[in-house]
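Then we have chain A:
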Amino acid sequence: MNELTNRLKVDFDASEITERKPGLTTLKVAKDKAETLIRELRDREGFTHLNFMTCIDYIEDGIFTLVYMLHNYEQKQTLGIHVDIGRDGEEMVSIHHLWAQAWTYQRELREAYGIRFPGSPRLDEDFVLEGWDQIPPMRREFDTQKFSEERFGHREGRQSEVPRDHMKVTLYPNRGGDEQ
Partner candidate 1 sequence: MIAEWTGKIANFALTLLIVTAYGLFMTAFIERIIAKVQGRIGIPYWQPVINILKNFFKRTAVSHGYMFYLGPVFRIAGGIGTLAFIPVIYGSETFSNFSMAGDLFLVIYFMFFGQLGMALGAGESGHPYSAIGIARGLSQMTAYEVPFALAVISIVIQYDTLSITEIVAAQQGGWQNWTVFTNWVATLAAMLAFLGMTGYSPFDIFLAPQEIPIGPPTEFHSAYLSFMSLNRALFGATKLVLFMNLFFGGATGLIELMIKTWLIYMVAIVVGVAFPRFRVDQAIRFFFKIPTLIGIMSIVYAQMMLTS
Partner candidate 2 sequence: MIKSLSTEDTLENSGLSAEEQQLFCNARPKAYEPYPIKAVEDFANWARANSLWILAFGTGCGAIELRPLMTARFDANRFGVAGRPTPRQSSVFVIGGYASVKTLKRIIRSYEQMQGPKFVICLGICPVNGGMYFDSYNTINQFDLYLPVDLYITGCMPRPEVLVAGIMELQKKIKQGRCDGANRYVENFDWYKANQKKVIKNWDMPDYNW
């Protein structure tokens, strides 16, 4: 694995190579090298399986981190590729030509975060949110509770507790006030 990551470091300027646990390594790569890197991993290094694709919203840094999770069955290794893209309408290269199922993930990412993958099939079709008329809901500037109350209403008599506080009161009354 080290051998591979070292090579990736040289060839693709991969950075932040971290072994999270045995068999799971993550690394970060620049956006313009990501597709080549993934293709290389799939075709040459035996990472034939795309576990999933997802996205993390770092609103503070103004970036989305896309995560491509690849798996090598022979070595039982999982490799997470992190790619940073800008939050504001930046596009990403589609990988549906590498794994046909990727278009589903990309469609979902388009719906939930507003990231566009030019060329990805059926990208603009509704996935879960039929007729969605707000900003993409997984972006952190979207206030779900406010939206929920406005649109779905609030049943009178319902009380919401903060789970941590509520547990302190109901489950562990003796330890009330313990700051640790």
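In this text, contacts are C-beta pairs under 8 Å (C-beta built on N, C-alpha and C of every residue); 3 or more make two chains touch, one makes a residue touch a chain; residues count from 1.
How these were chosen: all candidates are chains of the complex that A comes from, given by their letters.
Just so you know, these numbers come straight off a predicted model, no measurement behind them.
Interface remark: chain A makes contact in this complex with candidate 2 (options 1 or 2, touch as defined above).
Within the complex formed with candidate 2, the chain A residues making contact are 126, 128-134, 137, 142, 144-145, 147-149, 151-155, 157-158, 160.
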